[in-house]
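Only one protein chain is missing from this complex, and each of the others stays in its spot.
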Amino acid sequence: MIKLGERQSLRQIYMQWTVVLIIVAVIFALAVFRYNREIAAISPEVLLQSRPDGMVRVLGRVVSGTLNKKESVPTFHLSHESILKEHTEIFVQYIGKPDDNLRESKVLIVSGFFDPEKMEFTAQRLLPVSNVEFIVAAYLISILSLMLFLFNMERNVILLSVLIKEEKGYQPEGVTTDGSA
Amino acid sequence: MISPQLRGKLWKWNGTLGILSGFFIFIGLFLGLVVSPPDYYQGEVVRIMYVHVPFAKAALLSYTTLFLGSCVYLWKKDLIVDNLCHAAAGIGVFFTSIALITGSIWAKPTWNTWWTWDPRLVSFAILLLILIGYLMLRTFVDDKKREASYAAVMAIIGFVDLPIVYFSVEWWRTLHQPMSISTRGISIAPGMLVPLVFMMIGTTLLSLYMLMMRTQMLYLQHLLEAKQGGLLSEEPS
Partner (left out) sequence: MLFFNVIKWILWKDILSEIRSRESISSLFFFALNTLFIFSFSFSVDRDVTFALMPGLIWVAFGFTSILGLGKSFLSEVHNDCLSYLQIAPVPKGAIYLGKFFGNLLLMLAVEIILYPLFMIFFNLDILAKLPSLLIISMLATVGLSALGTLFSVLTVQIRAREVMFPLLLLPLSVPVFIGAVESTQGALSGDPFSAYRHWIELLFIFDMVMTITSFWVFEFILDY
């Protein structure tokens, strides 16, 4: 039973922080699973090579000049997100709600189904770019340094208490406690 | 003199505070990273808000604690209160730096710039400089009681000055930059409000916990130094 309000030893600190680390790792793992489930996207090249059935997300750039919003179903071409790379384009028709994010040269993620015979992608949803690396960086920096800082302080408190108990007290030179020189 | 009984009673609550803050933060992290929806315009990056905003509020809370503690110290001359101020400054530096770093990381995908002369960002940077100056001042003064008074004076002046800095930068910015970037102008959907509230409560409790822990650590450091004879006054020069 962990006594609340009193931390007697270093071992308790280590156990407590192991538990904290495990919980944080579990939360981060759940976040990673969620990322893979809902956000991870493939590029158009991979789409053409692998030709998956079912719902898939593709990350790419709307090729400028190909966006046609006048029809009831807007259509455009999607290329690799990097302008410099040699690209393959896929034809996308968007059947979802009207969306401001659909603009020329915009990098976005389309979510929908791919038809290999007609070489057409039917997008049901548009998503903005996920920028996951920024989130990862921010959370790692903040949570890890917080845990490190706090762990260090708690450990110092215990170590100082131990040192104080062991400390003999100041003896000026040449004088012992019984007064003899 | 803050009575030792009061200190003892407060210290007994320390563990509960720690566990409670951990509870709120874990739930907040879980909701923020796994459950809450992404923002319409910003996408997933809005999740950085769940760390950035609570840390910024904790930084301001530490700074206010520093100011109040300094006033109480100058009134009562209690050295435990001085330890509290020193602890609050250290914690303030930590939270302010992390808030600035996460804010910068958030700004890059959102506004396509690492830094902007926004009054809030500039005030936070100046706050960091003031706190670092405070800690350096404490390092360079030799006499313990003088160190406490000087530091308290510095904290009071800094706290009074910070709103003036904020308003002056705000006026300067409206003059020199068009208000095209709305600072933190996201309308918060309910799905995003709940994790934010959990994280705010958790971080506030955590900063209180850290404050108590750090005050205790500094107090023990002084005690050890006193026991080793380090605080005996030197010969007057």
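As written, the chain order gives the labels A and B, with residue 1 at the start of each chain.
One rule holds for everything that comes next: contacts are C-beta pairs under 8 Å (C-beta built on N, C-alpha and C of every residue); 3 or more make two chains touch, one makes a residue touch a chain.
It should be emphasised that the depicted structure is a prediction, and the values quoted were computed from it without experimental measurement.
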| item | value |
| --- | --- |
| Chains in view that touch the one left out, judged over the entire complex | B |
| Touching residue (missing chain; options B:6, B:164 or B:193) | B:164 |
| Residue, one of B:19, B:79 or B:137, that touches the chain absent here | B:137 |
| Absent chain, residues of subunit B that touch it | 74, 126, 129-130, 133, 136-137, 140-142, 146, 149-150, 152-154, 156-158, 160-161, 164-165, 167-169, 171-172, 175 |
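Note that in this section only the chains that are shown with their structure count from here on.
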| item | value |
| --- | --- |
| Separation of mean Cα positions, subunit B and subunit A [Å, integer] | 25 |
| Of all residues in subunit B, those that touch subunit A in their complex | 11-16, 19, 22, 26, 29-30, 33-34, 38, 41-45, 47-48, 51-52, 55, 94, 98, 101-102, 105-106, 108-109, 206, 210, 213-214, 216-217, 220-221, 223-224, 227-229, 232 |
| Complex contact set, residues of subunit A against subunit B | 3-7, 20, 23-24, 27-28, 30-31, 34, 39, 101, 127-132, 134-135, 137-139, 141-143, 145-146, 149-150, 153-154, 156-157, 160-161, 163-164, 167, 169-172 |
